[in-house]
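Taking it in order: structure first as structure tokens, then the write-up.
Removed from the display is one protein chain of the complex; every other protein chain stays in position.
Labels A, B and C are assigned to the chains in the order they are written; within every chain, residues are numbered from 1.
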Amino acid sequence: MRSKVVTREEALTKIKDGQTIMFGDWHGELSAEEIITGMLEKGIQNISAIAVSAGMPDQGVGRLIKEHRVKSIVTTHIGLNPVARDQMFAGELEVEFIPQGTFAERIRCGGAGLGGCLTPTGIGTDVEIGKQKLTINGKDYLLELPLYSDVALIKAWKADTAGNIAFRLTGRATNSYMAFAADIVIVEVEELVEVGELGPEEIDVAAPIIDMVYVRTGEKKPFCLMWQRAKAKAEGGKK
Amino acid sequence: MRSKVVTREEALTKIKDGQTIMFGDWHGELSAEEIITGMLEKGIQNISAIAVSAGMPDQGVGRLIKEHRVKSIVTTHIGLNPVARDQMFAGELEVEFIPQGTFAERIRCGGAGLGGCLTPTGIGTDVEIGKQKLTINGKDYLLELPLYSDVALIKAWKADTAGNIAFRLTGRATNSYMAFAADIVIVEVEELVEVGELGPEEIDVAAPIIDMVYVRTGEKKPFCLMWQRAKAKAEGGKK
Amino acid sequence: MAGLTGRALIAARCAKFFKNGDFVNLGIGVPLMCVNYLPEGVDLWLEAEIGIVGCGSSPKWEDADPDLIDAGGQPASIIKGGSVCDHTTSFALIRGGHIDAAVLGTLQVDQEGNIANWTIPGKLVPGMGGAMDLCAGVKKIVVATDHCEKSGESKILKKCTLPLTGAKCATDIVTERCYFEVGADGIILRELTPGYTVEKIRACTEADFIVPEKIGVME
Partner (left out) sequence: MAGLTGRALIAARCAKFFKNGDFVNLGIGVPLMCVNYLPEGVDLWLEAEIGIVGCGSSPKWEDADPDLIDAGGQPASIIKGGSVCDHTTSFALIRGGHIDAAVLGTLQVDQEGNIANWTIPGKLVPGMGGAMDLCAGVKKIVVATDHCEKSGESKILKKCTLPLTGAKCATDIVTERCYFEVGADGIILRELTPGYTVEKIRACTEADFIVPEKIGVME
């Protein structure tokens, strides 16, 4: 099998101004930080982002928001990123809030070739606005449409050279299903292994749907700034 | 955590005439054979079955069909069970054929609280009949409704006493997602372990959704009759 | 647990709703405090939206694992027998009715069981996260909240004025002053904290509520 391992520069050739980009992560944790650094350096802008939250100002998609590279975001939560909130109030960042389960299902629909799904989530709330409502067996549901992207930026634990990837514990977060819902899937991993080292049950996303594997060169598992601050505070408090 | 381990008799108290029952399996392989034997002995009848195929006459749901215990089946394929075909032509067994991906998604919808999903599968075919058609972004989709059951009969490799279950390789088959789509979920396993022996990433279906664990007392992994016959034929052919 | 007051009392009362083996989702803050007041012999499966079934207590910083975080992105742990699952599966559990109970904080709750806790337009916009799915999919939704705002205004209203998180979904409302059950015809005052009377609750509650013949003591 041909190798899908690329340099960061090669990965960045697929990322362009104005694209819709999914960021696999969890509030900025577990994200493809080195590719994001590359996007900042390359000057990528006008991004339509899809991410479970706006990250944090120093982490994940939050770093791109802070530098005004993101024009809109489809998300479930921006509470950990005051910069995103300020840009939203200032009309600089367009934010579409959707419930988290709906977020997951819409992306899953995009990846699974489904035209949408019916969810009870949001019935009787403002989430209904502009959406078709259907009644099935006497219960109301909203028709939610698929989400799909030009590029998905995925963070995984390990990859093999063929492009199989594996996560550790909650590291799958939103990374696992976003890999199905993009034209180009770029995965940033901590560790590269040979084909065959990941067993049939260890592989979380199969090689054929991964386009590029980038191996992180910096620290393998950096604790994020929020953690570092909270830890410093906790330890300071003990004194 | 309280133990969910039961005897076969205790498991059978939940299975009643006239129920809708999902049979996790793959053409009769990987099914809860000992519970099915119990159902035959107990005289359970008038079952509305949901299974990926009609199994084989000597295996899985096929054994119940052979004994005329099944009045209808929602399935994708009956090609390996001539008894089911004969009963269908004789008007003794009602068969609803649905495409296999639609089968999986309808059960997933049932388990995930979704009111249905839109699939392109079956557009332009007889599968359209009686179904609502929606056009999303210029493409036609069929609205497929959830499948749900009174009881799901699941076969797994291992369980712990709390009800966590794990599969081996293709052993998950249709077992994994049927576990979400029933009022009562009964799992038949080859091996019982203590809580903690299955690690967080080994567990395929989490304990809270499993109601009863029955530990197989007979042969752990019986090769099915189809295999045995094919093997005998292959070996006979070599002589 | 007599003698508890304030938020500790709320958490302790909410904890009484659970039976051994229940699968629950507890919001950040007071709801999560419930685990400190579980009756003897009651073990819960705690869910985290990111995809944990069987969350344990917060680890020490030195034991924290960057690949094991909770719904809020904080270090998490997993109990013996706990597991991780995909984020889509996590919400299949929530939306599909597999979770026995959720305890949520709120900005407002009303006598129809409507809950508003995700935004104050123009002021506070964190987003709904997983709260709307919990409201839509979980059978028992316990609202754990201070009875009033710091300003003294009632949080238990005739009708929510903020955008809703869930319509007619609350089943129980627990404050530091009393416990209301949400019935088909309105909210029913079931228990009073020692020191509170029906009249005192009426004075600090905008919502109408039903007063049954027998009212228990909340503790």
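Assume a contact is a pair of C-beta atoms (placed from the backbone, for glycine too) under 8 Å apart; a residue touches a chain by one contact, two chains touch by 3 or more.
Since this is a predicted model, take the numbers as computed values, not measurements.
Novice: What are the shown chains that the left-out chain touches?
Specialist: A, B
Novice: Can you work out which residue in B:47, B:65, B:83 or B:104 touches the chain that's missing from view?
Specialist: Answering carefully, the residue with contact to the hidden chain is B:104.
Novice: Among B:123, B:193 or B:215, single out the residue that touches the unshown chain.
Specialist: B:123
Novice: With the missing chain put back, one of A:111, A:124 or A:171 would touch it. Which one?
Specialist: Hidden-chain contact among the options goes to A:111.
Novice: What chain A residues would touch the chain not displayed?
Specialist: Counting over the whole complex, chain A touches the hidden chain at residues 1-2, 108, 111-114, 160, 162, 164, 180, 195-196, 198, 200-203, 206-209.
Novice: In the whole complex, what residues of chain B lie against the chain that is missing from view?
Specialist: 26-30, 52-53, 75-80, 85, 88-89, 95, 97, 99-102, 104-105, 108, 119-127, 157, 167-174, 176-177, 221-224, 226-227, 230-231, 234-235
Criterion: only the chains that are shown with their structure count from here on.
Novice: Nearest whole angstrom, what separates the Cα centre of chain A from the Cα centre of chain B?
Specialist: 34
Novice: Between chain A and chain C, what is the separation of their C-alpha centroids in Å?
Specialist: 29
Novice: At least two other chains touched by the same residue of chain C: list those residues.
Specialist: Within chain C, the residues that touch at least two other chains are 78, 84, 91, 94-95, 136-137.
Novice: Please set out, as single numbers or ranges, the residues of chain A touching at least two other chains.
Specialist: In chain A, the residues touching two or more other chains are 105, 119-120, 168-169.
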